[in-house]
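Just one protein chain is left out here, and the rest sit where they should.
Read from first to last, the chains carry the letters A and B; within each, the first residue is number 1.
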Amino acid sequence: MNKNSSNIMALAPNTSNKRETVCIFGTGDFGRALGHKMIQSGYSVVYGSRSTQVSNLIPKDAEVLGHAEAAQKAAIIIIAIQRQHYNFLTPLAEVLHGKVLVDISNNLKLNQYPESNAEYLAELLPGSKVVKAFNTVSAWALQSGALDASRQVFVCGDDVEAKQMVMNIVRALGLTPLDKGSLLAAQEIENYPLQLFPMWKFPMFLSLGLTAFFFVYCVVLDIVYTYIYEKNDFSFFIAITIPNRVCPVMALILLALVYLPGIFAAIIQLYRGTKYRRFPNWLDKWMLCRKQLGLIALAFASLHAVFTLVTPLRAFASWRTSKGIISQALNNKTEPLNTTNAWLSDSYLALGILGYFLFFLLGITSLPSVSNNVNWREFRFVQSKLGYLTLILCTAHTLVYGGKWFLNPSAYKWYLPDIYMLSLIVPCAVLVVKFVLIFPCVDKPLTRIRQGWERNPKHSE
Amino acid sequence: MNKNSSNIMALAPNTSNKRETVCIFGTGDFGRALGHKMIQSGYSVVYGSRSTQVSNLIPKDAEVLGHAEAAQKAAIIIIAIQRQHYNFLTPLAEVLHGKVLVDISNNLKLNQYPESNAEYLAELLPGSKVVKAFNTVSAWALQSGALDASRQVFVCGDDVEAKQMVMNIVRALGLTPLDKGSLLAAQEIENYPLQLFPMWKFPMFLSLGLTAFFFVYCVVLDIVYTYIYEKNDFSFFIAITIPNRVCPVMALILLALVYLPGIFAAIIQLYRGTKYRRFPNWLDKWMLCRKQLGLIALAFASLHAVFTLVTPLRAFASWRTSKGIISQALNNKTEPLNTTNAWLSDSYLALGILGYFLFFLLGITSLPSVSNNVNWREFRFVQSKLGYLTLILCTAHTLVYGGKWFLNPSAYKWYLPDIYMLSLIVPCAVLVVKFVLIFPCVDKPLTRIRQGWERNPKHSE
Partner (left out) sequence: MNKNSSNIMALAPNTSNKRETVCIFGTGDFGRALGHKMIQSGYSVVYGSRSTQVSNLIPKDAEVLGHAEAAQKAAIIIIAIQRQHYNFLTPLAEVLHGKVLVDISNNLKLNQYPESNAEYLAELLPGSKVVKAFNTVSAWALQSGALDASRQVFVCGDDVEAKQMVMNIVRALGLTPLDKGSLLAAQEIENYPLQLFPMWKFPMFLSLGLTAFFFVYCVVLDIVYTYIYEKNDFSFFIAITIPNRVCPVMALILLALVYLPGIFAAIIQLYRGTKYRRFPNWLDKWMLCRKQLGLIALAFASLHAVFTLVTPLRAFASWRTSKGIISQALNNKTEPLNTTNAWLSDSYLALGILGYFLFFLLGITSLPSVSNNVNWREFRFVQSKLGYLTLILCTAHTLVYGGKWFLNPSAYKWYLPDIYMLSLIVPCAVLVVKFVLIFPCVDKPLTRIRQGWERNPKHSE
């Protein structure tokens, strides 16, 4: 998949009227791919290489020269070589003086070196203007044009002019530059492509831990207890019954954890009487991963929905149904419809459906393309009003599910509560405090604080 | 813009190696957040403030001066103060003469003042060039970098050069400027962040009204009627049974209402013999909210699907099943499989599944990021061909559901038809007229009219 035929076709013979010349040091995959793309966009490209022998992989219209000669031909030099080989550039310091050097390198590990590659390059060649760019784009994506993963190119550098020149190239290649400030940002930019869902790490570990705990808790209460006291082997509950108990519990707790930090923030602001002091670190971090917590909660809720819907297809369910019907038939009687049961079962289901429906809507509005198309007021309306309505419906769904079992001693095996009772603690607490917070006597000072008012405006001097 | 002013300007002779200096009047939340972001992007920022005492909240690298001195230092002044205080700027008219003033203010209510804030500012300071911008961005979003809600910055102003300068700043901050024309557009831009889903208002009210009507209709026929004539208390039908009757009816009617305005437009164009006359206002508005109608219809269809799937889990359903089986068992006989019933039930379900599946595909293609990746022909193909196929399948689903009940007198309680019959009126009408419209003798003149042909081309002179 090296050379894409359509690219070659579009390589222009527009001799008269070219964009500036760009030099690329290094003829590796990325150097070649970038050169190809640049020639296509109208730049002249000259490669700096140890061997000036022309490989058939290098784009046809590009020149290949020694490093020094190549560098002299252009104002911008793209350093497409690995950090280990940067020191060979020091002898070229004079030629590279005043030139724009674009560092595109990536490391293999997070924080592999004490300083970023770009800063290292700037130290080696203090006379050159180093700009970090292109490290988030892959050679394959450049060549195939399939920029599925990202069109954004982070750019940083200490020289504004040099940065502008590089950003113009980025734009000409059909990519979107994003200015990240001075070269100090290079470390962050170099770490970016090595990250694997950093925002998801804490929510994932939290939910894995909680899931494991609740799973074991359920296995003990539902399988071990039954086996010991009733001699029934319900080990197959591990496949569906227990997951379908753990999923809704996790969904409800995580959804409540999305709204808990907002409650804490409100209390802290009310207590301090100002919004101009930073929240504690743990709260800041928690608030930044609310979206991830919410999406994981949605995943658990979806699994709960599907696990519930397949219930009638299970061998266990049809066995239980038959047993009930046959015992009625053998007793020659038909039980009348219990209206209370019908009300409980239907309202339990209806609350769950509506809660899940709103939850799903919340999930859709967190898709980047949808949230880009709403204004700030609409976004807040959906995420806060609709979010709390979802939490209320889901909590009510769990309460109705519990129904009359709350006070029934047979529901407490080994004196332990069922997990759905545990799951109600956080959401009920959130809803009660939120209910207090919307009382006018609490809401008014809070709103004023959030608009900038301070109870005790000493600190800002 | 022929000499690519943005590039040239940005490759500026900004000697010391900074971008230009920008002045910000006002040290409130937004002023501080914007200043912070601008310093990060390489601008020099100077604040104009009443008290030049440096607060610890103001970005470290920014200067704080009196208003007049600060204004003299920059060509662009960002007015981060509220409209009520604009009149204090009039004494500064001389200093501000010829400068670019960026109005970033928002109001608290739609159309709060007769003229927009930006126009008011331009009236106060006729010698300055006023540009409206940044009002859709929140301070919090600027600071946290979490620009989830919107990266778009609407810009308008009467002076093209001033507008360009502001748009360059917008781009440098990593946001996307969108030129909305002259300062007359400021009113619209100022109203934008105050709107709450304006396109959804009419579709929402319409569907709420219809839903309420059908809900009451069903309660009367299914609960009240049964209670009066059969003495059965089926009040729990309110939770699931009746919603599951109303949802499909609403979904079908709203889906048909998506295609009805297209039918009207075709008839009007055929009648007038030209496409160069405006449609009546109500039709224009209707056509603009088709997407919203379709998405609400999809929501109802989704609810219908879930309500249907939970049926076997309901206490009522299992009671009814038991009753049927036990009565068979007590009579010592097994009913044979009724093939006609099996056909009806299976084809009814299959039509519904396929219809919903296509409907869901339509919904996915209306996601902004998906519709941005298809060309015009593909978009029309999906929205029109696939849309009509969906309407046909869903109508057929309802017809098969009705089955042999259409002519059965017992289906007409109190001589009123069941709501599924009411729901069939609009879609059947749409499909019949559409069927007529695709006949060649009607389709040909319509196509010619849509390509610009006029039966009676007087009007255009």
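Everything below uses one rule, namely that a residue touches a chain if its C-beta (ideal position, glycine included) is under 8 Å from a C-beta of that chain, and two chains touch if they have at least 3 such contacts.
The shown structure was predicted, so the numbers you read here are calculated from the model rather than taken from an experiment.
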{"item": "Contacting the left-out chain in the complete assembly, out of B:273, B:368 or B:402", "value": "B:368"}
{"item": "Among A:87, A:111 or A:195, residue touching the chain not depicted", "value": "A:195"}
{"item": "Among B:61, B:115, B:284 or B:443, residue touching the chain not depicted", "value": "B:284"}
{"item": "Candidate in contact with the missing chain, chosen from B:325, B:362 or B:449", "value": "B:325"}
{"item": "Residue, one of A:136, A:269, A:292 or A:423, that touches the chain absent here", "value": "A:136"}
{"item": "Residue ranges of chain B at the interface with the undisplayed chain", "value": "1-2, 4, 6, 156, 158-161, 163, 178-182, 184-185, 188, 276-279, 284, 287-288, 305, 308-309, 311-312, 321, 324-325, 328-329, 332, 334-335, 337-339, 341-347, 349-350, 353, 356-357, 361, 366-379, 381, 452, 460-461"}
{"item": "Interface with the unshown chain - residue positions in chain A", "value": "1-3, 6, 9-14, 17-19, 28-29, 40-42, 53, 55-57, 136, 138, 141, 146, 148-152, 172-174, 192-197, 233, 235-236, 239-241, 243, 299, 302-303, 306-307, 309-310, 312-316, 318-319, 321-323, 325-327, 329-330, 367-370, 372"}
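Criterion: only the chains that are shown with their structure count from here on.
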{"item": "Separation of mean Cα positions, chain B and chain A [Å, integer]", "value": "25"}
